[in-house]
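Take a look at the following structure, please.
Here the complex is missing one protein chain, while the rest keep their positions.
Chains: A, B, C, D and E, in written order; residue numbering restarts at 1 for each.
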Amino acid sequence: MELLYASCVGLLVSCGVFLILRARTFTVVLGLTMLSYAVNLFLFSSGRLSLNQAAVLGYSSEYADPLPQALVLTAIVIGFAMTAFVVILAIRGRSDLGSDHVDGKLPDTNKKVNA
Amino acid sequence: MIEWIISILLLIGGSFVLVGSIGLVKMPDFYMRLHGPTKATTLGMASLLTAAMIFFSTTQTGLSVKEILISLFLLLTAPVSAYMMIKSAIHHKLDSIERTKGKDNIEDDV
Amino acid sequence: MIQNLTFLPVLLPMLAGIILLMPPLGSKITRRRITSVVFSAITFLASVALLLKVQADGMQVYAIGDWSAPFGIVLVADPLSTLLVCLTTLLGFACTLYASAGDDEKGSFFHPLVHFLILGVNGAFLTGDVFNLFVFFEVLLIASYSLLMHGGDKKNTRAALHYVILNLVGSAVFLIALGVLYGVLGTLNMADMAQKVALLQGDDVYLAKIGGLLLLVVFALKGALLPLHLWLPNTYSTAMPVVAALFAIMTKVGVYSMMRVYTLIFGDEAGELSHMAQNWLWWLALATIALGVMGVLASKDLRKLTANLVIVSVGTLVALVAVQSIEASSAAIYYLVHSTLVTAALFILADLIGRQRGNVVDSIIAGPPVSQPRLLGLCFLIAGIAVIGMPPLSGFIGKVWLLKATLNAEYTIVFWLLYLLASLAIMVGVTKAGSTIFWHHQDKVTEVFEQTRVHPAQLVALLILVSSAPLMTIFSGPLSEYALGAAIQLHDFNNNINVILSGGK
Amino acid sequence: MRLEAKFKWLPTPLRSLLLFIVWLLLNNSLSAGHIVLAVILAIVIPLATSLFRTKQPLILKPGLALRHLMLVLYDIITANVQVAILILGPNKNLNPGFVKVPLDLTHSLPITILASTVSLTPGTVSAEVYPWGESLTEGEEPEERFLLIHVLNLEDEQALINTIKQRYEAPLKEIFQC
Amino acid sequence: MLETVILIVFAIIGLSLLLNVWRLLIGPSVPDRILALDTMYINTIALIILYGMSLGTELYFEAALLIAMLGFVSTVAVCKYLLRGDIIE
Partner (left out) sequence: MTLLWIPLLSLLGSIISSMTGKLTRNQATSLTMLMPIIALCMTISLAPAVFSGDVIRDTFSWVPLLGIDIAFRLDGLALLFVFMILGIGILVIFYARYYLSSNDSMPKLYAYLMLFMTAMLGLVMSNNIIQLWFFWELTSISSFLLISYWWHKPEARKGAIMSLTVTGGGGLALLAGLLLLGNIVGSYNLDIILASKEIIQAHDLYEVTLILILLGAFTKSAQFPFHFWLPHAMAAPTPVSAYLHSATMVKAGIFLLARFYPALAGTDIWFVIVSLTGLVTLLFGAYVALFKHDLKGLLAYSTISHLGLITLLFGLDTKLAAVAAIFHIINHATFKASLFMATGIIDHETGTRDMRKINGMWRFMPYTATLAMVAAASMAGVPLLNGFLSKEMFFAETLHQQLLGSMSWLIPVFATIAGALAVAYSARFIHDVFFNGDPIDLPKQPSEPPRYMRVPIEILVALCLVVGIFPNFIVNDILKAASFAVLGGYVPEFEVALWHGFNLPLLMSGVAVAGGLLLYSQRRHLFQFQESLPTLDAKIVFDGSIDAITKWCQVKVNAIENGSLQRYLMLIFVVVLLFAGWPLFEMNQLGGQKQLTPIDVHNAMGAALLMVGAISTVIWYSHRVVSLLMLSVVGLMVSVAFTRFSAPDLALTQLTVEVVTIILLMLALFFLPQHSPKESSSLRVIRDVGISAALGIVVASICYALITRPLESISDFFLANAKTGGGGTNVVNVILVDFRGFDTLGEICVLGIAALGIYKLLVNLPLLMPTSDSEGRPWAKERYPILLASISQSLLPLALMVSFYIFLRGHNLPGGGFIAGLVTAVAFILQYIAHGSDWISERLTINYRKIIASGIAIALFTGVGSWFFDRPFMTTWFDYFDIPFIGEIELASALVFDLGVYITVVGATLMILASLGRLTVNAQEEEVNV
């Protein structure tokens, strides 16, 4: 199970990073979202995996580590705020720069801007 | 006895859910695919949720009927979801299979 | 109230931010300005009061929610963090004042955002909890994203996009680092982490090392250490100068965090992990200085030049952090204050100069003469001398000190050579810029533009920042004693741990 | 047809009742505290959201409404079995089609209820309500409306239209008195 | 017996989910994929309810409820996007 979990996290990281490395704001945002899933899962797992041990007192005899859960919760909220901002910034960028290309200059191979 | 009821409800529910999904995969065009999930799945869910309701009401300390809420929700929203989806399919002029009747009843939405 | 003094540098900016969003004080621009400036002044005074208290009574530990470390979040006010809080709030005061001359109206929510930024920076300086540090990083980042776009143009948008995206990746790395560290150490309080790191065994050591090094990536990104510095020149030079001036403190947050993490958690007592980042920091710092200097020489306008000076100052600071001795840390503390104020002053000067030169703005080319050459020239002279590190201004003390402090480091010769060459290059760059801007005038002025003059509010802000250079020289005696005290405290592992974990007793 | 409720403080009595029940359902509790809270919420929430409610006909025959609901539920269950069979059977036996059902209903709430009913009962999915709101001027109710439905297996178009109109539309007209 | 039944139904729901994913992957049109995703949301509700039953806890009920609510909203949003481009106009 642990191996599977770790593989999932790794795969999400890979996909996120790959998307982030594309040169368009939207894909970057997708990548960031994916990366934040991975990160949240990772941070969550720092309290180790436990089945059916939700940290609600009285519901089980042993409890999962509640602290990483709280941390991930905070991280999710902050990540949400950041994603919202970057999405709007991407819109702003499209409107200011005429394209959603994030690199300094357009690559030569792509003369026509996808506008 | 209650266990039996729960089990049967669960199996019925599961079957309907599965049928919905089979319809989703099996049907030849979008409009036909829509039928399965909209109806069969919704009903299957209602059945499953009823099973859960009975299960929790009998095994836990007290009556537990809040699963009704989910059923209510699904019943309320499933038609609207379907309606929105079919609207967008019509908007996208998705092909229906050839033998579909009454295609001319569709008005151009632009 | 007095026992809550430690909390005020965090509370007041948040309060200011809230009040500035609400009627009646937030509804009219004049009221907003007055409220904002008054609040930043109060915040500064509260910080100074805290500094005096720390001087008098020693380190202050404030357990939020009455949950003591390591379980709750504690704020730790020691000489270093309070000094930086004072620096931040002073800068905040100068910037709100400066912007009140009109810059604040070039977009919405300038004043609340500045206060939120101060909140983030102060929080990051004061917190003793590593996840809370993350939260405050995010507070200051999100405020900085918005401020970056204040009154921005298209160039600005691209820089902002880059800055935001890079920092989002940085935040992801931060979280992974925190995950690793929590997963190994089972705690978040820095002092407690330090204690636990010392006890690590087996492969756990390497996991902790990964966590520590990933933190380094984050701090290097925030602090603009090579090769993660690339965002800075464009970001700072396209931001509105008053914002850039305020940002002068932000790179220091990264440096400060390095100081904390690599002297407390991975410091002398960390066993196998002690000083694990030292080599990285040292060489990266040197490379940062080199690249920053190249940027200084390559800069085509004053803001870009100043932005590159920020990079050089980061490199210098990190080199000092890498030495990890009390002397180097004290030099770093002095130099940090000096470089922050001076680069902030230069950003503001670049703005004022640019406003008086028409279309040429602050480009380092011949242009129309500024309308107030004496005032601006003198201020530029002072800031320039200070930033070059020549006597008689604060830069020279920093320079002497840091050279002295690195005297017995490994590879001193490389650092000295590089640093001295860098100083020379900066001297050439700044001198050329100054002489071109103030002395090299266009033969005939074709363009007609409105001759603006420095607004009184701008003037006061400018003078506050510029006067820091002579003041830091005159009072370098007591300041250096303070910096030394702060450095000693920073390096006093056992005392830090004991005081923080016992709730300030 | 009536658009305004009798009591200003209880603009939608049935909805309030629903909310009252829902609260108790959610908390699985009939304790005094929850009942008090449920009453408060059942009154406060509709008032608070009343701005977000366009005027719609009220249910004037609750008994009939309940009976109709039962009928629909029954139809859902029985007819679903048919759909399951249709789905599982060979595709070639299916004769899909689009049917335009003329409506007597004009208000959007009853139309919505009708369309939903149609969608949930076997073999049909509501697709469009013609004409669209956009082709009408502000506040105008159209002369005649149609419901476009997709039928999974269309055998007799007119029979289907009749079923829908009689079995589902007529009771609605009765319930809303419109 | 109930445990076995729950396991069986788990498998059924799992199979349904796989079918949904299959449709999601092959499309061919965007509405098809939306439909598949919408169905997936609903099947996930089933999954969570079954999970709660197998553990004998109702702690996960709210998750199911929220999926029901939010799945609807996101389906509607995507459809609105396809229809009008601007979902809040």
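One rule holds for everything that comes next: a contact is a pair of C-beta atoms (placed from the backbone, for glycine too) under 8 Å apart; a residue touches a chain by one contact, two chains touch by 3 or more.
Predicted, not measured: the structure shown is a model, and the values here were computed from it.
List the shown chains that the missing chain touches in the full complex.
Counting the whole assembly, the omitted chain is in touch with A, B, C, D, E.
Please identify which residue in D:Leu26, D:Leu73 or D:Cys178 touches the non-displayed chain.
Checking the options D:Leu26, D:Leu73 or D:Cys178, the one contacting the hidden chain is D:Leu26.
Out of C:Met59, C:Val184, C:Leu302 or C:Leu320, which residue would touch the omitted chain in the full complex?
That would be C:Val184, which touches the missing chain.
Which residue from C:Ala63, C:Ala270, C:Leu302 or C:Val370 sits in contact with the chain not drawn here?
Going through C:Ala63, C:Ala270, C:Leu302 or C:Val370 one by one, C:Ala63 is the residue touching the chain not shown.
Give the residue, chosen from C:His275, C:His441 or C:His455, that touches the chain omitted from the document.
C:His441
List the residues of chain A that touch the chain left out of this view.
Counting only chain A, the missing chain is touched by 1-30, 33-34, 37-38, 40-42, 44-58, 63-67, 69-74, 76-85, 87-92, 94-95, 99-100, 102-105, 107, 109-110, 114-115.
Which parts of chain D face the unshown chain closely enough to count as touching?
15, 18-19, 22-23, 26-27, 31-33, 36, 41, 45-46, 48-49, 51-54, 56, 108-109, 111-112, 115-116, 126, 129, 132-135
When the complex is taken as a whole, what residues of chain E touch the one chain not shown?
These residues of chain E touch the chain that is not shown: 10-11, 14, 17-18, 21, 24-25, 27, 30, 33-34, 37, 40-41, 44, 47-48, 51, 59-60, 62-63, 65-67, 69-71, 73-74, 76-78, 80-89.
Methods note: only the chains that are shown with their structure count from here on.
Starting at chain A, what is the smallest number of hops through touching chains needed to reach chain C?
1
What is the graph distance from chain D to chain E, where chains are linked when they touch?
So the least number of steps between the two chains is 2.
Kindly work out which chain lies most centrally, taking the average of its C-alpha atoms as its position.
It is chain A that sits nearest the middle.
Report the inter-chain centroid distance for chain B and chain E in whole angstrom, where each centroid is the mean of the CA atoms.
Centres of chain B and chain E (C-alpha means) sit 10 Å apart.
Can you check how far apart chain A and chain D are, centre to centre, with Cα atoms defining each centre and the answer in Å?
Chain centres of chain A and chain D, defined by C-alpha means, are spaced 40 Å apart.
Using CA atom averages as chain centres, what separation in Å is found between chain C and chain E?
Comparing mean C-alpha positions, chain E is 48 Å from chain C.
Quick check on chain D: which residues sit in contact with 2+ other chains?
Residues: none.
Quick one: which residues in chain B touch 2 or more of the other chains?
15, 20, 22, 34, 42, 64, 66, 69, 80, 86-87
Go ahead and list every pair of chains that touch.
Chain-chain contacts present: A-C, A-E, B-D, B-E.
Of all residues in chain E, which touch chain B in the complex?
1-2, 5-6, 8-9, 12-13, 15-17, 19-20, 22-23, 29-32, 34-36, 38-39, 42-43, 45-46, 49-50, 52-53, 56, 58, 61, 64-65, 68-69, 72, 75-76, 79-80, 82-83
Given the complex with chain D, which residues does chain B contribute to the contact?
It is residues 15-16, 19-20, 22-23, 26-29, 31-32, 34-36, 38-40, 42-43, 62-66, 68-69, 75-76, 78-80, 82-83, 86-87, 90, 96-97, 99-103, 105-107, 109 of chain B that touch chain D.
Looking at the complex, which residues from chain A come into contact with chain E?
52, 54, 56, 59
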